[in-house]
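Here the complex is missing one protein chain, while the rest keep their positions.
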Amino acid sequence: MSEKALVGIVMGSDSDLPIMSEAAKTLSTFGVEYRVDVLSAHRTPQKTAEYAQQAIQRGIGVIIAGAGGAAHLAGNLAAWTVLPVLGVPIASSPLQGIDALLSTVQMPGGVPVATLGIGKSGAKNAALLAVQILSLAFPELQKKLIHFKKEMEKGIEKKNATLEV
Amino acid sequence: MSEKALVGIVMGSDSDLPIMSEAAKTLSTFGVEYRVDVLSAHRTPQKTAEYAQQAIQRGIGVIIAGAGGAAHLAGNLAAWTVLPVLGVPIASSPLQGIDALLSTVQMPGGVPVATLGIGKSGAKNAALLAVQILSLAFPELQKKLIHFKKEMEKGIEKKNATLEV
Amino acid sequence: MSEKALVGIVMGSDSDLPIMSEAAKTLSTFGVEYRVDVLSAHRTPQKTAEYAQQAIQRGIGVIIAGAGGAAHLAGNLAAWTVLPVLGVPIASSPLQGIDALLSTVQMPGGVPVATLGIGKSGAKNAALLAVQILSLAFPELQKKLIHFKKEMEKGIEKKNATLEV
Amino acid sequence: MSEKALVGIVMGSDSDLPIMSEAAKTLSTFGVEYRVDVLSAHRTPQKTAEYAQQAIQRGIGVIIAGAGGAAHLAGNLAAWTVLPVLGVPIASSPLQGIDALLSTVQMPGGVPVATLGIGKSGAKNAALLAVQILSLAFPELQKKLIHFKKEMEKGIEKKNATLEV
Amino acid sequence: MSEKALVGIVMGSDSDLPIMSEAAKTLSTFGVEYRVDVLSAHRTPQKTAEYAQQAIQRGIGVIIAGAGGAAHLAGNLAAWTVLPVLGVPIASSPLQGIDALLSTVQMPGGVPVATLGIGKSGAKNAALLAVQILSLAFPELQKKLIHFKKEMEKGIEKKNATLEV
Amino acid sequence: MSEKALVGIVMGSDSDLPIMSEAAKTLSTFGVEYRVDVLSAHRTPQKTAEYAQQAIQRGIGVIIAGAGGAAHLAGNLAAWTVLPVLGVPIASSPLQGIDALLSTVQMPGGVPVATLGIGKSGAKNAALLAVQILSLAFPELQKKLIHFKKEMEKGIEKKNATLEV
Amino acid sequence: MSEKALVGIVMGSDSDLPIMSEAAKTLSTFGVEYRVDVLSAHRTPQKTAEYAQQAIQRGIGVIIAGAGGAAHLAGNLAAWTVLPVLGVPIASSPLQGIDALLSTVQMPGGVPVATLGIGKSGAKNAALLAVQILSLAFPELQKKLIHFKKEMEKGIEKKNATLEV
Partner (left out) sequence: MSEKALVGIVMGSDSDLPIMSEAAKTLSTFGVEYRVDVLSAHRTPQKTAEYAQQAIQRGIGVIIAGAGGAAHLAGNLAAWTVLPVLGVPIASSPLQGIDALLSTVQMPGGVPVATLGIGKSGAKNAALLAVQILSLAFPELQKKLIHFKKEMEKGIEKKNATLEV
């Protein structure tokens, strides 16, 4: 975690950490500074509003928000800031994430939330999307992304070469 | 609409009025004062927070909130007040209200939203639920509710008697 | 459990108790008297009708009903009383609660059921909603609710402060 | 309609008549006497209970119940009688009948509802199922059913023969 | 199992037996003779057709069919007989039974399948529905059903009396 | 239509013709002979079984089957033949084709149905898939498919070039 | 449209233009240059791959992709570039966009697609998200976004002030 965080990772409950730590790990891989906070749209609305309102001054460029159930966190942050807000739906109710997905993605015109897939893949992809976004201003990140993409490709090719059926 | 409103009806967009006016009409039937506001969890978050925070001082006893899509309005109001908040999901997206229903009802433990059915029936029932809630403090409303229930029963019986198959 | 119960907690099967005891625990926290009954809309319709018809005389102010599958219990009670009926859908079938949710929430105009989320969060929130409703007549409960909200907020803030990523 | 009805057709609202009249028409084809009533599980619970409790004495052998939304009517009747109750889900809400289907079919063990498809096909099939059930006691109905099946088969074959592509 | 079976229980795979044995057990309770067969609409279509075509001559009055996935068994049997066919959807695929439910219930006009709930409750209820159907011709079964209903009611009341919260 | 049909197009009802004629039109484009029949898994099971059993002798190489609701037609044909059976789900019920899709695609291991998308696109694609399948034995069809693919590509490019925003 | 486009708007079919033109209109409001192309992941895969591979050299910073059904366009573009790709699901099949939403959002770890809501709101929000992303590198856009947010807020407040119930 860092005072000079470019990315703010927020989650609705500390029980979401095993999912959202995928985002943190991925940002670390790219050397992007981040901070992690537990903030609830419903249980700490004042703190959530303040976090979003102060994010730009603090130097944050992208916010990643993970939540389950009636997942309002990403939309709530997006209401209070003009920074890009990336939403990660978490499958924490018996409905297995379809509630979190629809609550996150179906935002009204005027207040976008960039929604990723449900769960760990979504958290990882939120971090990658944050790096892609930041790479427009920080060109060295684009090189790292291209490298990452090539390594990922090699990884699949290696798995293919060694597949035992 | 009334300065001495006991019930606050709120909707995320003025396009929701044809649905939410069912709530207003029903409250009028019971002689319960109400006010109607357009407030958006996403587009006017400050006004929404203030509305909820001031509701008790203003004398409001129950809040009814209707919204579609990623319907955060009811949950958002509930985050800022301890008054009962009744949520009406509205079918305003291609998903026909299942998004609004799940966004409204699947609230985390600690912040309840009393959710009604999708659309006009839900709006009417939100008003009736508000009257039921207020009737605990205003006994004359309970008499009106019992009368309403009897009239409704008679209505069905009359329809039954005159049914032409 | 109490003879002078203000809240009646009802469930369709004793197998629902691990869910519905969340409601009981929460009411205890607020010092609100309650009673708990197993009543089935389908297996004990007479008892269910009597329970609802007698609830007002018994001094009950709010009914909380939890059921799974084709969850008719809350709607069935609401048919026989003008008290607020709060419905908790329970995920007891392979469909994981979407059947119980739709069976509880999609009530026809005229007979509201205040529906909460599926499962334990819903049961806890039903109790909180009951306290919110009762607080209109019992002002000391409103103070307790405000205190509860603040403690919940502090709890999240504490988790945030001690989060280890 | 008939005093000596073998089949009772019940619907939750007179707006369901265009659907449920398919059942009536089909029964007429087989010469099976029926009666039609508007009864609501939620708005006329007493009448609904009485209807089901008195059905056997009245000579009714099978009950067909159509309802939409949180469709409790069939399950409610089944709670009060040991006659076979056939449920027809009606698509009267924005959710297009999935709510009515799940509310009708997902009954708890001990109280069956024989559920048919959503809408007109379901209403027609409810009538045919009623005739199939009655045919166990009235063998002449079995002959009519075999004839009906053959005519239906011929109808398809005729359409096939005259199909213009 | 019995040569003089009044009810034929059929399932698409022997892996469905743990579900469908609920139907067998319930029929035994009522002293109704049954037979159990594994027949697949897709893997033994000839046997399935023969079974349905011969069922009336064999003295079978009601067929109960359980299947999962694209559950065509009940509809397939209904295509070849005018006996009442009761369908039990089984949750054997990752979709948890919604596929089996829709495949069973959404039959075209002209060929009814009386569909019960997904899984064990549905299998039990199929047996009860079969007894209800047979009771129209065998009045002693109606007495047993009334007794069963009373015992079930007593069971719930006993659970209520001894509930420990 | 042709006596020497290589492809058999079958539909459960003549009301499905506006959808299934897309398959016929597409086959005509490729000069592939086809025949069209109305056959119902539920209403003409004998004819359906015979059709599938005789298809190979008749020289049919691929069967395309379109049906709605509990769409058993494709699976039913597949049960009686070892020819490839292509299934087209049709949105003919209030559930808008999800019932037909699941009833067609979720076949048990051992009896495949090659399922296409819901409606007209699916019918067109079934014809293209049939041509792809036949092209393994008739190489000139492969050339036509490559030509078709290029024309389709050109069509999109032309639309792109002339797009007016 | 512009040679110096910062945003590339892509759609799978020209029939998607009425939806995707919402994105174009919104970008115009912010003075952001864009280009619009019809590209199909399935019908013009080569052009689609080339478009994504050349986007960075062309000076494009963000790609917005709209598609319906099995909506692979956004994911396909994301496979070939490290630019942020924003996906807009379009409700063009009987399933009303749930197919397009899931096909767009549920991307595997490593290849993010920033998914917006279904239809016109989603297209508008994709443009706003693109502006938010670009604003990290072009600070004057952030000012415009703050102005836009305030105007939107005023718009709601004005509607509230003039609401006629």
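For clarity, chains are labelled A, B, C, D, E, F and G in written order, and residue numbers in each chain start from 1.
The rule we apply is simple: contacts are C-beta pairs under 8 Å (C-beta built on N, C-alpha and C of every residue); 3 or more make two chains touch, one makes a residue touch a chain.
A quick note: this is a predicted structure, and the numbers were derived from the prediction, not measured.
Put simply, the missing chain touches A, E, F, G once the whole complex is considered.
Check G:Thr26, G:Ser93, G:Gln132 or G:Asn160 against the missing chain and you find that the one touching it is G:Ser93. When you scan E:Gln96, E:Ser121 or E:Ser135 for touch with the missing chain, the hit is E:Gln96. Residue in contact with the omitted chain (choice from G:Val10, G:Val32, G:Met107 or G:Leu141): G:Met107.
For the options E:Leu39, E:Val105, E:Ala126 or E:Ile156, the residue in contact with the chain missing from this view is E:Leu39. Along subunit F, the points of touch with the absent chain fall at residues 22, 56, 61-62, 82-84, 86, 101, 105-118, 120-121, 124-126, 128-129, 132-137, 142, 145-146, 149, 152. What subunit A contributes to its contact with the hidden chain is residues 91, 96-98, 117-119, 121, 152-153, 155-157, 159-160, 163, 165. Counting the whole complex, the residues of subunit G in touch with the unshown chain are 12-13, 40-43, 45, 49, 68-70, 72, 75-76, 78-80, 93, 95, 98-99, 102-108, 110-111, 113.
As a working rule, only the chains that are shown with their structure count from here on.
Taken together, subunit B and subunit F share the touching chains D, G.
The chain pair with more C-beta contacts between its two chains, of D-E and F-G, is D-E.
Note on C-D: across the candidates D-E, D-F or A-B, the interface recurring with over half of the contact pairs conserved by residue number is A-B.
The rotation relating subunit D to subunit F, fitted on Cα atoms, comes to 90°, given as a multiple of 5.
Between subunit C and subunit F the centroid-to-centroid distance comes to 51 Å (mean Cα coordinates, whole Å). Subunit C and subunit G have Cα centroids separated by 43 Å. For subunit C, the set of residues touching two or more other chains reads 13, 40, 43, 69-70, 93, 95-96, 98, 105-108, 110-111, 113, 117-118, 121, 152.
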